[in-house]
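Quick one: the structure is below, and I'll ask about it shortly.
Only one protein chain is missing; all other protein chains are in place.
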């Protein structure tokens, strides 16, 4: 294993701890992936307490088809259900790192789409938009909201559609209603930045909607 | 003492620190139990600052009758008032670890039952339901809400009733109105997962009720 | 200096760090005192970042009259403006440790008194009331709310009145409108427990008032 991959594994572990502290991956929910040696993706295991994952507990998957290329020594671990989603995001958007958040703010932002009977959350009038690669603070940024499905792997059909929708070409996030969000970047650092930025944006649109009368 | 019980004691201490940080066991409130050697339950002492309990300060009780099998060296400690509740949960549901939370979100979730004049909180349309063993995200999950009593040990009559109620067969939690919640699992890790999941669910139902007009 | 006082100094420092993390003593606001050798009170200095105070930076005051008995080596430090309040609480209620909180929840709880045009906050229907020495969860607990004054030392007249008011005989806290709260106990541990309990109670009454329609 290269020193780069070792560093990545340690960083993924550290970020899961940070995100747990923020309430984004509690109750074993959520997940993360990052670049492995040779073009693969390091994938956290499923059903485990995310803030307690160790650097040697990641799977390596091939984003071309989600096939497991390498497994951790602990045979009781199984790859995260995020596999299909993470792989598709890697293929369609070139994401090398994806965070799956179970934050309440993402759920509440998704509720706004339901109320408006639209398929997205529109975010504008926020400097923090500049934290999303390619955006200015003058943009109205549309984040797609897809319906939840019984199994995480069944989200791929809707995901393919929104990743292909030109309205959402600038988004590095997809909200899953009643569930959370997938947020990605070109590398782990960009995925971290986007994760923090989108959670801020979710909190802001919910807080402003609550005070909507305040906004003329 | 087996290495397993040592590890359990250390884990219980660590989790009390995590839960204190989240505001679930502040002001000496709340508590936890976990599996002791020989089928007993390790029980935190009463009236102490829960985030400062030491591994050697747990009592061992017999869940068959709540009898104290072993006491910590510090003779000033007395077993938690949760004893009767934890023991009943162990007997009726096979719980090997129970968390008693004094979280405000549990109190506010209990208020929702009072408003609706029902004996439960109904939770649905949330992926996080899958964090409760046996549930899918399509379920409407009913968590029983019982009335508070002057003494914690007097909750057992109501507890026996709701643990026996087929509507609540899938619940690993009981909310006590004006008080908090008991949340359990087959082992400490499942109790931790359920504790985090149910607190997320409580926060979500309260947040969504506040925005009820948003939900058609 | 006795080992007891050394331990107390370290504990006061540690608690200021914990309370800072909770937002109760930010911006150099708030304070704490605890028992010194010989019946004095250890008093934090004024105008300093409370989470950065060192064990050797406390003053020792005589609660009989607030006179400074001993000063830290650092001659730039001055005793906290809480001196007169802490001393009076020690004399009138036998408090050996007092916390001065600048929490927003205390300010918002004080606002409730203004709205109701009363001189107190009434707290009931909460198990956490049992965390206040002498109370049951069936009590309606009245916490006095006094008006803020230009200088902290000018609060003593109102404080004397409410400490003498039989309606508030069971309270270990006084809310100062627009300001925060004083919360005390027989020793540092009880002051810590009461501090956590009252902040929970403040948050609960504010949260429930926001949802008042929910409470029939």
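Per-chain residue numbering starts at 1, and chain names A, B and C are given in the order in which the chains are listed.
The rule is simple: a residue touches a chain if its C-beta (ideal position, glycine included) is under 8 Å from a C-beta of that chain, and two chains touch if they have at least 3 such contacts.
Quick caveat, the model's predicted, so the values are computed rather than measured.
Under the touch definition stated at the start, the shown chains contacted by the missing one in the entire complex are A, C. Of the candidate positions C:111, C:139 or C:165, contact with the unshown chain belongs to C:111.
Touch with the chain that is not drawn comes from one residue among A:51, A:119, A:152 or A:196, which is A:196. In the complete complex, the residue from A:1, A:160 or A:207 that touches the missing chain is A:207.
For chain C, the list of residues touching the undisplayed chain reads 23, 26-29, 49, 102, 104, 107-108, 111-112, 114-115, 148, 150, 176, 178-180, 209-210. Where chain A meets the chain that is not shown, the touching residues are 125-128, 131, 136-138, 189, 192-194, 196-197, 199-200, 203-204, 207-208, 211, 214-216.
Note that in this section only the chains that are shown with their structure count from here on.
Bringing chain A onto chain B by least-squares fit of CA atoms involves turning it by 90°, to the nearest 5. Chain C has its Cα centroid 43 Å from the Cα centroid of chain A.
For chain B, the set of residues touching two or more other chains is empty.
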